[in-house]
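Missing here: one protein chain of the complex. Every other protein chain is in place.
Moving on to chain A:
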Amino acid sequence: MNRFDIVGHRKIWYIFSSTIIIAGLICMFTKGFNLGIDFTGGTLLNLEFEEPVDINDVRTIMNDYVAGNTQIQMAGAQNDSVTAQNVMIRTRDLSQQERENVLQGFKEKLGDYKILREEKVGATIGSELIMKAVWAALISWLLIIIYISYRFEFKFGLAAVLALVHDTLVVLSVFSLTQKEIDSSFIAAILTVVGYSVTDTIVIFDRIRENLKLHFKRGGDIEALANRSIYQTLTRSIYTVTTILVTTIALYIFGGDTTRDFAFALMVGFAFGSYSSIFTATPLWVTFREYSERRQAKKRMKPRVAKQ
């Protein structure tokens, strides 16, 4: 049976991934991210009014008491409606007095409300969080390279880490493109994706290692071996990504507003984590292996040339 030559077409996958990532990077540098108050510092107020209120009234009251940028979101039955009971307000870090004024204003002009959620984060805490996140990502990458190099060899480790950097960049790109809000749970999502991406890659690498040991003689067709390993693990890859996406989609649809963006990040990450194991990590390993083989071949050639 002729199976599609995945590794042989690797230039296509490299171009595909590079295109997404370059577009994403351009987007990241021009549009940036929609960072939540966890990162920027600020105040978040989620109120539920007894009667539906109009977004314009909410905005007017906010502008009366608070100078500066304020985001107001009406959550409710209709997404595009201007009136709702459930109002989400994001603004800068308000002082105790400003906050009291705003809440007093709401009560007087729009009626009674219940506070569903309220958050107030200082700006320094936010910037610390970004640093921590970057460190966490870098350290986990380093540990993974070390672990795989120890269990396999460095070429596998490098390919696996490049694949997960690829997945991280894709998730970041999607969040920059869609301008979905990034909060502290996004860091958890990214690191989960990192864990999953490596796990998924390792399953194929493990098969490659086994095939190398059992069925491979020096100078054999490395591309064919990589392809065979991919196809031997394909059923597992499909089943696993299906079950994990099902649980993530359940979380996305039914988990409520608080976990929706978190589940979305995971969905994108898992999908690309599975993709990259087959279309990025394995081809990259083949590329690295062929490169080092060529170099060794050259080295072997040289002394002979010198002797002649």
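As a working rule, a residue touches a chain if its C-beta (ideal position, glycine included) is under 8 Å from a C-beta of that chain, and two chains touch if they have at least 3 such contacts; residues count from 1.
We take it that contacts and distances are computed from a predicted model.
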Among "2-oxoacid:ferredoxin oxidoreductase subunit beta", "Caffeine dehydrogenase subunit gamma", "Benzoyl-CoA reductase" or "Protein translocase subunit SecD", the UniProt name of the subunit that does not appear here: "Protein translocase subunit SecD"
Contact residue for the chain not shown (choose from A:9, A:117, A:215 or A:295): A:117
Residue of A:55, A:72 or A:191 touching the missing chain in the full complex: A:191
Contact set of chain A toward the excluded chain (per top definition): 1, 46, 48, 96, 114-122, 124-125, 129, 132-133, 135-136, 139-140, 143-144, 147-148, 151, 184-185, 187-188, 191-192, 194-196, 198-200, 202-203, 206-207, 210, 232-233, 235-236, 239-240, 242-248, 250-251, 253-256, 258-259, 262-263, 266
